[in-house]
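Taking it in order: structure first as structure tokens, then the write-up.
Of the protein chains in this complex, one is absent; all others appear in place.
Chain IDs A and B follow the sequence of writing; residue 1 opens each chain.
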Amino acid sequence: MSQRSGGRSPLPSVNRRMVLGAGAGSLATLLAGCGSPVATGLFGAAPPTRTLTYWNLFAGGDGANMQTMEDAYRKAHPDVRLDSTVLSWGTPYYTKLSLATSGGAPPDVAVVHLSRLDTLAKAGLVSSLSPDELANAGLPTDNFTPAALQKATVDGTVRAVPLDTHPFVMFYNVEVCRKAGLLDGSGKLKPINGPQELTAALRAAQRVTGQYGGVVTITNDPSTNWRFFATLYYQLGGTVVADSGTRITLDDDKAVQALTFMQSLTRSGLLPKSVDPGGTTSLFSTGKAGFLFDGEWQIPTYRDTPVRFDVVPVPHVFGPKLVAFADSHSLVIPRNGAMDAERRSIALGFIKSLLDSSMTWAQGGHIPAWLPVRESPEFDKLRPQANYVEAATAARYDPPGWYSGAGSQFENIVGAAVAASQTTSQTPAGAVRAMRSGLQPYVTAIPPVG
Amino acid sequence: MATTIIDDGVSAARVTSAGNRSGPRDEHRAGWLLSLPFLVLYLLFLVGPAVYGIVMSFFNATTVRPGLGKAVGLDNYRSILTSSDFWSSMGHTVWFTTLTTPPLVILALFFALLAERLHRAKALVRFIFFAPFVLPVTSVTLIFLWLYAPEVGLVPHWFEAVGLPPPNLLGETKWAFISVAALTVWWTVGFNFVLFLAGLQEVPRDVYEAAAIDGANPVRTLTGIVLPLLRPTVVLVTMLQILASMQIFNQMYLMTAGGPGTSTRPVMEFIYDTGFSDYRAGYAAAATMVYFALVLVVSLVWFLLRRQSNKEVGA
Partner (left out) sequence: MSTPPNALDYNGRSRVFKIFSALVLAVFAIIWIVPMAFAVDTSLKPEAEIAANPTNWWSDHFSLAAYRKVIDGTPILTWYLNSFIIAALTVILTVAVTSMIGFALAQTRFAGRGGVFAFVLAGLLIPGQILALPLYQIIQSMHLLNTYWAMVLPAAAAPIAVFIFESFFSGLPRELIEAARIDGASWFGVYWRVCLPLCRPAISAVSIFTFVGSWNNFLWPLLVLSNVKQMTIPVGMSAVTGGFGILYAQLMATAVLGALPLFVVFLLFQRHIVQGVARTGIK
């Protein structure tokens, strides 16, 4: 098997086509050869060594950037057949990755949110990366954003290579804010501090738009509700669960305080009470809302629309210290008994190549975790990304726990409670009670891993 | 010569089939050998999982690791039976079943009764109603996600066209159930329709003729004669439908993923979420067993009803 697959395919044109897409091959290549899907399906044969399978969950702008980065790798490594697959975002992706890994057929490299890493590592699904191995691959650990690297370390071992930090931020419509007198002389948003100033700014913007001051998605998007809440609640110094998710540490007063402020914005009509992701996009892109609270990954979405906007960290509504709710994408090598040293070094080479393309990745709004790029003058000039670069160092993540992480039950439970408060169908205190009762079964359950 | 004997055999079939009781040794062996391949698969992949599921439900088994893990006694059952998430997912499954079964049975019967009167167009009608049934679920859900898409979809557009504010078809719990139920009716009504058509074919022609001669109007013919004769088929279709609806997972998972929140999550998805996404194999196995018990009760009811109606037909 390895002799044949080690060399180039005898059919160069077909080979090229297979390289170009995750795509379609001709029936001949599918049926012939030991590494063909049919052979694998019938005999469980492993794919050829110099094929690298890579899974990610990026659609839209991120997806396009990732493809550019993959193409750069392909160009530099024509001898490796990179087989990249985009899977649906969120829990389905992690379920698939977990089942594939425990079923003995994982991808060679996979993208993982750092908020999800703890559970994956404790389940034994990702391999460890020793400092030496990383250094040999050209990835010394001191070249990464410390906050991200720390989150990538589980039980003292690095398990993932951070790619970025992507914080929850505030977008503003430049035209609306200028008319509302919210900009300074250089055309930048004047600093906003404390609940009164934010409310006032939203009110000023509302007078200009005639509709809403700002917008944050509420319907059908528990994660966004959680992120908005987490940003303000973390600013107050609150935590939700501790000890790997086995203890609820909700501070009722602080949670109610954050929710009460958030609800005051929807109750007064400054923010819409019920709006789904599509509605949010349409409100902000058509200037019917002056501010938008969302992840910086939405930057490409609005680049495609006529709206002129800029992005800043979410204001210090509570507390003086900058706290940014964030998550990080990272690259892992899933545990795979059948992976030999050569394959592993190809995998690490691919990871290195992706980090070297961090500037492309940053186009999607993300702050690179790879310091050689993040601290480069080139990134310094990148707007609006450089506006919120300090969010990477002040990043706070989902709490660790087997039911926590991006798109998890934890986010669903807390996010749903926040949404109920935001639509005003529930009081802030009631929403906190809902969080508690929703989390209770998870906190008391015997953890499946760890 | 063989031909002669076979011909003879066919004509004499009914007369002598009672004879020749106990087979010789090799008949015994052949019977077992021919049964064996199926029995092995059956034991491994149907009986095995049922038994193993019961065993797992007493352990803290983890999906991503082999083996059973620590024995936890009845803990899994205790937490499943007190889990509001589990019971509300059971509720969603039952609610989906109540939403889909009546239209899928009544509409299919209605279509079949009407189509029975057509001659040439019958094949066309059958084709149109049955065609969706052969589509893979992912095609169906992709199409309906597009039809239901807020602002841009065809269905919200129709709501606007008749002057109604378009509801949030998948984003609001109440509507999400209706939307997925409507999809299911569109997708699978053809199956029941075909069963009813087959059932109607069994109704002897002279029954209709006699009714027509007696001057009974179509409605009388229907309620007085056809429906009673069709009762076994109605029972069969209803029970099959209940059993199918109770296993709802695919459409719901692909359309709403149980959302908004977990407000439409059916119990099969609860098992999928806890057992596969959360790795809690033992806990999900306990949920499986509780759910299985419920389905078993329905299956048994069907079984008994079928035996009873078979007897009636035979009598």
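In the analysis below, a residue touches a chain if its C-beta (ideal position, glycine included) is under 8 Å from a C-beta of that chain, and two chains touch if they have at least 3 such contacts.
Computed from a prediction, not measured in an experiment: that's the story for all the values here.
Visitor: Of the residues B:Ser88, B:Thr173, B:Gln247 or B:Ser263, which one touches the chain left out of the display?
Guide: B:Gln247
Visitor: Which one, B:Val94, B:Val137, B:Ile178 or B:Leu227, makes contact with the chain that was left out?
Guide: Checking the options B:Val94, B:Val137, B:Ile178 or B:Leu227, the one contacting the hidden chain is B:Val137.
Visitor: Decide which residue listed in B:Val72, B:Leu109 or B:Ala285 touches the omitted chain of the complex.
Guide: Residue touching the absent chain, from the options given: B:Ala285.
Visitor: Name, in rising order, the residues on chain A that touch the hidden chain in the full complex.
Guide: 21-25, 27, 30, 37-38, 40-44, 55, 57-60, 63, 83, 85-89, 92, 96-97, 99-100, 102-105
Visitor: Of the residues in chain B, which ones touch the absent chain?
Guide: So the residues of chain B touching the missing chain come out as 2, 5-6, 8-10, 12-13, 16-17, 20-23, 26-35, 37-39, 41-42, 44-50, 52-53, 56, 61, 63, 66, 111, 114-115, 117-119, 121, 123-132, 134-147, 149, 152-154, 157, 186, 191, 194-195, 197-198, 205, 208-209, 211-212, 217-218, 221, 236, 240, 243-244, 247, 249-250, 254, 268, 271-272, 275-276, 281, 284-285, 288, 291-292, 295-296, 299-300, 303.
In this text, only the chains that are shown with their structure count from here on.
Visitor: Averaging only over C-alpha atoms, locate the centres of chain A and chain B and give their separation in whole Å.
Guide: For chain A versus chain B, the centre distance works out to 40 Å.
Visitor: So in the complex, which bits of chain B are touching chain A?
Guide: Chain B residues touching chain A: 60, 62-65, 72, 75, 79, 83-85, 150-151, 168, 170-171, 257, 259-262, 273, 276-281, 283.
Visitor: Which stretch or stretches of chain A touch chain B in the complex?
Guide: On the chain A side, the touching residues are 91-92, 94-95, 98-99, 101-102, 123-125, 219-220, 222, 276, 278-279, 282, 402-403, 409, 412, 416, 419, 441, 444-446, 448-449.
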